[in-house]
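Beneath this line is the structure, given in structure tokens, with notes to follow.
A single protein chain has been removed from this complex, and every other one stays in its place.
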Amino acid sequence: MVEFFVQGGYAFFVWGAYGVTALLLVAEVIQLRAQRRALFVRLNRLNRTRELDKNQ
Amino acid sequence: MNVNWFKFASPPAFYSLAGRLIPIFWGLTLTLLVIGLYWGFFQTTDQLGGSNPQKEYYRIIFIHVSSAWMSMWLYFVMVVWAAIGLVFNTRLSFMMAKAIAPTGAVFTFLALWTGAFWGRPSWGTYWDWDPRLTSELVLFFMYIGYIALHSAIDDIRRADRASALLAIVGLVMVPVIFWSINCPDPNQCAALHQRSNLTKIDGNILFAMLTMSLAFWMYSFAATFMRLRSLILTREAESIWVRELLTQRGEQ
Partner (left out) sequence: MKARQKRLVFIGLAIIGIGAASTLAITALNSNISYFFSPSQVLANEAPPNHVFRLGGLVTKGSLIRESDSLKIHFDVTDNAKTVKVIYTGILPDLFSEGKGVVTKGKLGADGVFYAEEVLAKHDEEYVPPEVASTLKTAHAEGVTNTATTSNGASN
């Protein structure tokens, strides 16, 4: 197990490459989900104001 | 077999199709990632031998080559959609191109980053102005330029067309990178970066590398479709189908 993390003494390079890759891909997905959630909040608000306009 | 493919070229139809495909692509991405990483770390040799006796750091190859392939492939696909948009003036094509760019930029950055972390222990440097490294850096700037140009123009239709043209012009970089890495003749390739030759790779290493590439490809589909769906909703916010969609979601 320790051997796996040490990677023959090249842990910094191996995990430096893999870590940043994982970080960026996960960050992209989180950003996409947040973008979608924010978009629905905005669109729903837009829809409600439209309904109100119609009723007046 | 009489499928009307043009049906899916309309934003609402593609919105729902992409919604159904995204979970499938996520499932494929995760499965391939698990297989690829397991194979890459546990079914391969710790150290290489022969004419290229690298140590454990060679394992960066599994994400480096995959990222580099995706960086070029996604740019190519982006340009194809941009060109279709310019010729046929289809709304969805431009949105496809715009949705691909950030993911392409991420993979280009990763190809450079993982390359630096591989280059330091093997060549002895994080970076060198080698023709292959330099052209990949230029590709990164092409993606950034496309995204920046699009966001700099307020009128969406103009932004779509201008950035599509920029993307097409930048296509010149893809054959240059591809050629410089797959250089057919060693006599003409003075470079630090090695060439690409899949026939000289051990089966287990090759399997992990190809599996990771497929995983990144499936990831690109999932991420691009997610971005595309948000883009469709943003641009079609005033349309009846989006309003109906919101009402349906509200009732659930």
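Order of writing sets the chain letters: A and B. Residues in each chain are counted from 1.
Heads up, the rule we're going with is that contacts are C-beta pairs under 8 Å (C-beta built on N, C-alpha and C of every residue); 3 or more make two chains touch, one makes a residue touch a chain.
What you see is a predicted model, and the numbers here were worked out from it, not measured in a lab.
> Considering all chains of the complex, which shown ones does the missing chain contact?
Hidden chain, whole complex, touched shown chains: B.
> Which is it among B:16, B:52, B:151 or B:247 that touches the chain not included here?
Of all options in B:16, B:52, B:151 or B:247, contact with the hidden chain holds for B:52.
> Which is it among B:61, B:116, B:142 or B:215 that touches the chain not included here?
Hidden-chain contact among the options goes to B:61.
> Against the chain that's been left off, what residues of chain B make contact? List them.
Output for chain B: 44-45, 47-55, 58, 61, 83, 86-89, 121-125, 128, 130-131, 165, 168-169, 171-172, 175-176, 179-180, 186-192, 194-197, 200-202, 205.
The rule is simple: only the chains that are shown with their structure count from here on.
> When the C-alpha atoms of chain A and chain B are each averaged to a single point, how far apart are the two points in Å?
Here the centre of chain B sits 17 Å away from the centre of chain A.
> Which positions of chain B touch chain A when the two form their complex?
Counting only chain B, the residues touching chain A are 41, 46-47, 55-57, 59-60, 63-64, 67, 102-103, 106, 109-110, 113-114, 117-118, 120-121, 219, 223, 226-227, 229-230, 233-234, 237, 242-243, 246-247, 249-250.
> Using the touch definition up top, name the residues of chain A that touch chain B in the complex.
Listed in rising order, the residues are 4, 7-10, 13-14, 16-18, 20-21, 24-25, 28-29, 32-33, 35-36, 39-40, 43-44, 46-47, 50.
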